[in-house]
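With one protein chain held back, the other chains of the complex are shown just where they sit.
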């Protein structure tokens, strides 16, 4: 890595070694990627959403490709907080990864329970509250679409952790600035946006939805222009750092999110295609800056020039 | 055309000769397509949004391709209702086209003015109120995101026309059923969904948005899964016909929208790629039904079988 | 240990019945691959093929000795497989593999009789099985190769040269017996066994279900190669799950096809 400074700060004094993280649910518990990717080289790893108890997830099919995107309805299959704490976290610590724990629950008490169970552990850089999963019946979008509920959950978790608290928002709202402000007023140190959009694909021969659950969440390059516009709006409206997510596949895309105001980014679906991608983007971002005389990656954050 | 019945009814007794229309703003005033496409063969042509006075539109660049999609910020450049009435409509009548007039305004009075100016004309099958354009400063999304404003505009126009009245909704809301119900309670005979999603692309070398206006509306196959999910929700929630729009490029896509509950569809951005597409889809839909023993295209409408 | 490579297409051949054979310059994967394992194939830029597709490693090249290349055999279903038919020699693909758990021979002991059951494109993993098996085991192997019509029966001549016995079955009777592949399989299973037996099956779901029933009812060990939509192929997306027959607890209802499979003991999963 060149002398270019790649470090970024994402709230409550948390310094990441670079702005390229991996998005929750798209990087497993990190360990699946270990053969392909140096976990310690990443800005951070946001692990698959953790709930108080293990969850089996939705029946298959859970996935379908769409034009330049993918629908998923995994249904938050996860090992639960206890097995995460005892089986996954120690290994992640060993690999020197910067770990962000994505937290999921049906109600306020669930979010609090997960965070409380992990608060004493070392090797967790931040918590990210998933208030935006379109693939489960309860919680998720119901909370994520209501500014009042967002503030309530955030404030409740704020009380039980001194760690940086990120809130992940859904794009499927009328005014994302409203939900963003609700999270900030509840005590969020940073905002992660966006989660997936609700979508559906039908098998026209069988006349059934391809996904067993009917609808799923749309991710991938298809949604990138929407994510960029939302990050642009929110970054100008709130005072906390914004983490840009949605359709990143190349260093150009990383820079695009930084320019519209993201302090860091998360790479999602593209990790499945190319398990070495996130680590490569770290190096490519460095080279991109080098080639253009950008001495500190933070110079790029919000450096968009508006037309006119 | 085979004996299969292709006719569909889309509110207030309006019968279309088939369910394949072309979407507003993507088929000009129809006449640009005359060299490539038999206008009279289409279910209908929704013309470019018409405002009370001519509009110059936004400065260029107005377009940019995105992964499997396109952003546009045309800004409703149009000839205005008077020149539409005297120059375009007579030619469309001559071609035997089924014309739906898409109406745009800044405020209630504008919508009323356009409809009033055209109410006495022959050769107009329906009015479609564009309450959802993301590319203009006033009106458009401001109205389209507020159920109250939607009901108000719809009711005001309802008073000045006896023609079928369609209301075109934006997908960029928290709960599209709310806006859909507002339009119905205001007197809409059918709902057209969806319009484009707000999006942005940045030129990372110049550090400026590619579109002069900054943001634009995302259309094309990228958004099709989102449109399908929204049509599916609304068609089950309201009693009026729904017209499905978003990313259609093939007969499979047409059938997909019908299955989730659309009574008809509009082909948008793909018309630019293939000006003969819409007319071909009419023939292909007929052949698709024939091959599968579907005697009447209306059998497909809402025929989705839910899993489980 | 799976490798993530850029591999060049060396040749493509249309086999008939909408199927193609594609040879890939991927020696490191070929050397490791065991029958039933698979590779994920896409173009190098994730923006072009966001979700890679899984294909069984079908055959190694050359036929014996150190492998220099591998082949897949694929059937055109939708967008990606259609796109693959356009790859010309020289096209660079992003190839990840070998992945998953392949077939295993429970008693490699002398005399175990192997019954391979393939439906249509389900024949894909079996050339590699025979290549890895060695002469003796191959000689004790019977392949039941079924399809709708004669064009669906893949690589018949190749199999005939290497396999103890090949039984062809088509639904329309255009080649071999008329009927479903489970017909002659049931007959064989009901005949007095010569020794230990094991059934390895790959094909459409209804065939796998029928084969599993036949075997479970007769207590014959049976392995099934399953398919499910995959995004990663290496256990991370949790997209490719199938239901367990006997979940250990409420939260262990599913297993991943890409990691715990694609080959499962018929007693483990509900195909």
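Annotations for the structure displayed:
The letters A, B and C name the chains in turn, as written, and every chain counts its residues from 1.
Rule of thumb we're sticking to: contacts are C-beta pairs under 8 Å (C-beta built on N, C-alpha and C of every residue); 3 or more make two chains touch, one makes a residue touch a chain.
Keep in mind the model is a prediction, meaning the values are calculated, not measured.
In the complete complex, the residue from B:72, B:130 or B:154 that touches the missing chain is B:72.
Checked against the full complex, the candidates B:123, B:275 or B:302 give a single residue touching the omitted chain, namely B:275. In the full complex, subunit B touches the omitted chain through residues 25-28, 32-33, 35-36, 48, 53-57, 59-65, 68-70, 72, 74, 77, 80, 220-221, 249-250, 269-277.
Please note the rule applied: only the chains that are shown with their structure count from here on.
Contact counts per chain pair peak at A-B. With every chain reduced to the mean of its CA atoms, the largest distance from subunit C is reached by B. Chain A has the Cα centre that lies closest to the mean of all protein Cα atoms in view.
Between the Cα centres of subunit A and subunit B there is a gap of 34 Å. Centre-to-centre spacing of subunit B and subunit C amounts to 47 Å, using the average Cα coordinate of each chain. Shared interface positions of subunit C, i.e. residues touching 2 or more other chains, are given as 47. Counting only residues that touch two or more partner chains, subunit A has 68-69, 220-221.
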